[in-house]
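Moving on, here comes chain A:
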Amino acid sequence: MKKAEEIFQLLKDNFPDQNLELKTDQPTEPVILIAPDEIEKISLFLYKNTELLFDSLVLLSGVDEVKANLISVYYHIESTSLKHKIVLKVSTDRNNPEVVSVTSVWKGADWHEREAYDMFGIKFTNHPDLRRILMPYDWEAGYPLRKDYENPEFYQGMKVPY
Partner candidate 1 sequence: MSQDLTKNTKVSSQSSKIRTEEMILNMGPQHPSTHGVLRLELGLEGEIVTKVIPHIGYLHRCFEKHCEAMTYPQVVPYTDRMDYLASMGNEFGYAVAMEKLLGIEVPQRVEYIRVIMAELQRIASHLVALGTYGADIGAFTPFLFCFIDREKILHLFEITCGARLLYNYIWVGGLSHDIHPDFVRKTREFIKEFRPNLKEINDLLTHNRIFIDRTANVGVLPIETAINFGVSGPNLRGSGMKWDIRRDDPYSVYSKLDFDIPVGKGTYGTTGDSWDRYFVRVLEMEESCKIIEQALDQLPEGDVTSAIPKRIKPNVGHVYGRVENPRGELGYFIVSDGSTSPYRVKVRPPSFVTLQIMDEICKGYMVADVVTILGSLDIVLGEIDR
Partner candidate 2 sequence: MMYDFFVDLFGSSTLAGIISGLIQAFLPLFTFILPFALFAVWLERKVSAHMQDRLGPMRVGWHGWKQTIADILKLIQKEDIVAKDNDKLLFNIAPVLTFAGSYAAFAAIPFSGYFIGTELDLGVFYIVAVTGLVVAGILMAGWASNNKYSLLGSMRSVAQIVSYEIPTMLVLLSLVMISGTMSLHTLSEMQTGYIWNWFILGGPGFTLSKFLLIPLMFTGFLIIYISTLAEVNRTPFDIPEAESELVSGYHTEYSGMKFAMFFLAEYANMFAVSAIVAAVFFGGYQSPFGYLGNLVGAEWLIPVEQFFWFTAKGLFFVFVQMWLRWTLPRLRVDQLMTTSWKYLIPIAFVNLILIGLITLL
């Protein structure tokens, strides 16, 4: 059972050239900020390291931060054997969001990332099958959960807002 600071210290020791940060000011949980193209390597380390053993990805969600002009992805991961958890956060540019996929580490990330793509437009590189999941496959009017999303007038001949 490790605390967030200890996990952060372990990460910093093993990835000294990374720009990692531990944010503890906001309620309720501390968050570790990671660069978008390093998330997969760090996830693999967190998964394999014997003191950490984060074997379960609980949640992967996107958040649209309009004011900071960023789109963030939060990863909640947990260890079922050692019973600790941590939150990771990755932020990318809002106009062209790209994050490395973690499906090679946790297979359950597959559909979570598809949903993040569907709702926010975040492109996950190395994802086995990135396509829309909740919206129809040919929805062209954008990404619904972005703050500046507008409903289209027509979809395949049907009037959208009624």
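Regarding candidate selection, all candidates are chains of the complex that A comes from, given by their letters.
We adopt the following convention: contacts are C-beta pairs under 8 Å (C-beta built on N, C-alpha and C of every residue); 3 or more make two chains touch, one makes a residue touch a chain; residues count from 1.
Fair warning: this is a prediction, and the values are worked out from it, not measured in the lab.
All listed chains 1 or 2 share the complex with chain A, though the touching one is 1. Across the interface of their complex, candidate 1 is touched by residues 26-29, 31, 55-59, 61, 63-64, 74, 76, 80, 83, 87, 106-108, 110-111, 119, 132-136, 144-145 of chain A.
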